[in-house]
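Once you've had a glance at the structure underneath, I'll fire off some questions.
Coming up: subunit A.
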Amino acid sequence: MNQEILFTTENIGKTYGVNTVLQGINVEIRRGEIVGLIGENGAGKSTLLKIIAGVEQPTVGTMEMNGKPFSPASMLDANRQGIGMVFQEQSLISNLTVAQNIYLGRERDFSSFGLINWSRMNARAREALNKMGLKDISPKARVRDLDFAMRQMVEITKVLDIVSETANNRALILLDEPTTVLSDAEMAVLFEKVRQMKEKGNSVIFISHRLQEVLQITDRIYVFKDGRQTAEVRTEGADEYILYEKMVGRETNGEYYVSARQTVPGADVVLEVENMSLFGSFRNVSFKLHKGEVLGLCGVEGSGKEDVCGVISGDLASTSGELKVRGKRVKFASPGDARRAGIISVPRDRRDEGIIGILPISENISVSNYEKNAAHGLISNRRQDRNAREWVRSLSIKCAGVAQRVSNLSGGNAQKVIFARVLDSECPILILDHPTRGVDLGAKGDIYALIRDITEKGFSVLLMGDTLDECLGVSSRVIVMKDGLVCGEFDCPADNKPDQVDVVKLML
Partner candidate 1 sequence: MKKILAFVLAVLMALSGCAYAAGDGKWHLGILIHSMDNEFWAQEANGGKLFADSKDDVEYQVLTTDGDDNREIQAIRDFIAQYGDHAIFVTDPASRANTANVVEVCEEAGCKVAILWHHADGLEPKDWKSFVVHMSPDDIVAGYNTAKTLFEKMGGKGKVCALYGVQGEDSAANRYAGFQKALAEYPNIKMVDMQVASWSQDQAMTFTQTWLSAHSDIDAIWSANDTMALGAIEALKLEGRNGKVLVCGCDGIAAAYEAIEAGDLACTIANNGYLLMGYGASYAYQAARGATFDKPVIKTQAVLVTPENVKDCKAMFIDGMPKYDYDNLAFCVLSDYATFADAEKK
Partner candidate 2 sequence: MQNTKTGDFRNVPEGESWRSFLYRNIYIFSAVLVVSVFYIINPSFLSLYSIQNITREMAPLLPMACGIGFVLYTGCIDLSIGAVASAACVITGLNVADVGHWIIPMMLAFGVLIGIVNGSLVSRIKLPSFIVTLCAQSVYRAAAIVLSGGGSQNIALKQRYLVNWMSAIVFGLPLMFWISLGIVLACLIIERNTKLGKSIFAIGANEKAARLAGVDTVRTKTMAFMLCAVGAAIGGVMYAYKLKSSVPAIGDDKFMMAISSVALGGTLFSGGRGSALRTLVGVITVISISSGMNMAGVDPLWNNVVFGIVLIVAVAINSEKGIRDLIIK
């Protein structure tokens, strides 16, 4: 590894009004180094990256790049100086082609007299994609026709292209949770690319909530807590437990998934799926969900598990098959129908489909069950607020009050609000679609404990885990799906979890 220092920050801090989100940050990035940033949500990792990338300006502190002062006015400015960022939320324009997206905002390079030469742009995009090993993506394809992982790769290609153009292998790439939507295979490709970049002398800052990944790819790790930088760890010799300890400040124990409190499912079947098929997605899926059970659905993306849940929650219509809730045949035209039958879901895409961002916490919690706070057909807002405050307390949601807008909450807390909503709806069957995606470790633990609490009370849960580990750890039984068919089933009692290797074999 090169010892040459590429980038440093000195005493960077950021405050919003009275709210300090970042203070006294001194990081140092060497050339050809991959640095991890870890910390709970709200620890200030993303804010730091945004400051480095020029999206936001620091309140105090200075930065240096290549030994020269660096204070980007905008993201474009940062790009020109060799720093590029891949965002947590995807920022591609779905109606434009891949090539147009890669060179969006930089069309001038391909234009003469203001007119763009499309074939030249496509050729350049082809080269850039090839460099990333994305030979099967056409530069002319529209982004909306690509799947999520492909989009992520295109996005990374775009950022790499922007910075490598100017930086001459002295680039700094910022990856903010790039792996959340990727499958394991795709992740492997991504890591391969990241290593290649490193070999050439570029540096990378990498944020992820999955500690394994961080350990796998980085050279050095900064740990953030409450807007401060609390530790610096060399990856060599570190392990998950050490990191976990540094992050949360307490020692982790084997009770991560709270397995000890795993309930033994009752005998009553609350939900029965019989021979259900959705054309082009899954076929002849049958299973039963018991009272108090956590049933995990495993499978790679595209195995059809998402659509199974989509049908059960009323979001999609099946082509054939039957659905029975407590022995009664049902057919849902909308998620509203499903809710009335006692089924409600925590959607995977929290920002787009979960939170109602501009509404306050109290409204977000009550949206699935307004009747609860109503008398004579009129809703009492006072009761609604009181109800929300109870949820805030019992789920320990960090907020300034129930009138706060949900979009101002951190990911973990917003997710807890959605949990409050589904629990408030009093539906006994919950579908949890990646309930811990993008949620920090502390909140994850809270959510697992919560799942235990509710199953004890007799709720049933259909779970699609963020990782296989989680799926097995939390579920009392798992069903494995592959290519739209159910291909296996494992019992997961608390003391005898199946071997992950066996499950993965079935999935792939």
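Throughout what follows, a residue touches a chain if its C-beta (ideal position, glycine included) is under 8 Å from a C-beta of that chain, and two chains touch if they have at least 3 such contacts; residues count from 1.
Inclusion criterion for the candidates: all candidates are chains of the complex that A comes from, given by their letters.
All values derive from a computational prediction rather than experimental measurement.
Enquirer: Candidates 1 or 2: which touches subunit A in this complex?
Expert: For subunit A, the touching partner among the candidates is 2.
Enquirer: Flag every residue of subunit A that touches candidate 2 in the complex, lowest number first.
Expert: For this pair, the touching residues of subunit A are 16-21, 42, 226-227, 313, 315, 334-336, 338-340, 344-345, 347, 352-359, 363, 366-368, 370-371, 374, 377-381, 389, 392-393, 397-405, 407-410, 413, 421, 425.
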